[in-house]
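One protein chain is absent from this view; the other protein chains keep their places.
Chains: A and B, in written order; residue numbering restarts at 1 for each.
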Amino acid sequence: MKTAPPTVSNAEPSSARLIATLGLAGLLSGLIIVTVFEATLPTITAHKAEMLRQAVFKVLPGTVSLQPLTYKDGQLVPVDKAEKDEESILAGYGADGRLIGYAIPGAGPGFQDIIRLLYGYLPEERRVVGMEILESRETPGLGDKIYKDANFVANFDALSIDPQIVAVKKGTKTAAHQVDAITGATISSKAVVRIINEANTRWLPRLNKVIDEGFKQSR
Amino acid sequence: MPKSKQDAYQEFIKGLWRDNPVFVQVLGMCPMLAVTNSAENALAMGGATFFVLVASSFFVASLQRWIPKQVRISTYIIIIATFVTVTDFTLEALVPRLHKELGAFIPLIVANCMILGRQEAFASRNSVRLAVVDALGMASGFLFALLALGSVREILGEGRLLGMDLFSPDFEPWVIMILPPGGFLTLGLLLLFFNWLRERKERLVERLDAWEAQGQ
Partner (left out) sequence: MRELLWIFVSALLINNFVLAYFLGLCPFLGVSQRLETAFRLGLATVFVMLITALCAWFLNTYILIYAPYLRLISFIVVIASTVQFIEMVIKKLSPALFKALGIFLPLITTNCAILGLAIFSTNKGYGLVEGLIYALGAGLGFTLALVLMAGLRQESELAPVPRLIRGTAMNLIIAGILSMAFMGFAGLFSAS
């Protein structure tokens, strides 16, 4: 009769071994991740900056360079890069170095989910000169016209903010502060208008305190 | 050797059809339905999962001897999460637009039950070669399923495939297809179709066996 081959001892591995395995795995994993992170960081950062610049150029026509500004302690302060939690806007400068206006971000609930946008504002003329939707999850075919319908976006190319921006039924726009809403997407249209109005309420008082000479174009 | 080649081939094929992770095992659907609203997104997500599965299987099979049984699941998860993070950064650097579309669902690949399942059921118990072939098969099956889903939804929901218009401008797209309900319904109907195909095949095999038994 054949005897069974001797079995390998199945002793329980010590806790030290378990922890060592996990520790080693974690360490290797961390190394790999950090390497890839550092390698891809320059590309990612450059791309993000480029997307932001393009958005600002769209909403503030004529802009050549930008300067991020953060609102701190009652003052608008130029910063290199806005921190995540702080409220900030972007100042746009023309080819001659003079301030053109500000690109102000806004966000708020739309029909489905939060809409994030950027709009250009000229303080002296109290006008909105451009609007760009950055993020939205509105209904395809209806609500998504807030960025797909060129006519709707064009509403914001020369929009007076006095007394307040108002969305009106399509085709009934008569005054400079009115916006033609999208047929079948009233809620999304009104949401965009509301977001801009709310952002204005927040930022206009702060902008009025700004002295233009404070900003020299240094970029 | 011919036999092991045959084995490898079997392992690959089974992932494509017989044991297709989505249509047969119904695994790994969790975040996948969300990103199959177009064929391009489906391709991207399938590709990302492909890389993670093959890389993870490779490493798990290679290191199986050194991973104690008690911490194996945690170790597998660490390995999988590493590759998912790597994929996330790489995609963000190489194809930022696609990355934005897929959004938070790339990190969610780590919760894809299929990947962890393969490590536990196969990669940790077989040779590196077989494990990789199995991973290739499963990942291909997954990619195929995702593409099927994404294409159907994009064609019906937008009238396009991979961005190319298929119908005349008068085509009224069936918008619900690219919205969440469309995902559920499409997968449900596709599953139904696969079930029907399988049943037909089984009945055919039954009939053939019966004929043979009668000495036909």
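Here are a few things to note about the model shown:
Criterion: a residue touches a chain if its C-beta (ideal position, glycine included) is under 8 Å from a C-beta of that chain, and two chains touch if they have at least 3 such contacts.
Only a predicted model underlies this, so the values are computations on that prediction, with no experimental measurement involved.
Set against the missing chain, the residues B:I67, B:L91, B:V110 or B:V133 yield one that touches it, B:V110. One of A:T139, A:N155, A:Q178 or A:N200 touches the chain omitted from the figure, and that residue is A:T139. Summarising the interface, chain B meets the missing chain with residues 26, 29-34, 74, 77-78, 81-82, 84-85, 88-89, 103-104, 107-108, 110-113, 116, 176, 179-185, 187-189, 191-192, 195-196, 199.
On the side of chain A, the interface with the absent chain consists of residues 26, 29-30, 33-34, 37, 84-85, 109, 111-114, 139, 187, 190-191, 194, using the contact rule stated above.
To be clear about the criterion, only the chains that are shown with their structure count from here on.
Averaged C-alpha coordinates give centres for chain A and chain B that are 34 Å from one another. Contact residues of chain A toward chain B in the complex are 12-13, 17-18, 21-22, 25-26, 28-29, 32-33, 36-37, 40, 43-44, 47, 51, 139-141. Here chain B touches chain A in the complex through residues 66-68, 70-71, 74-75, 78-79, 81-82, 85-86, 89-90, 92-94, 96, 157-158, 173, 175, 178-179, going by the rule given at the top.
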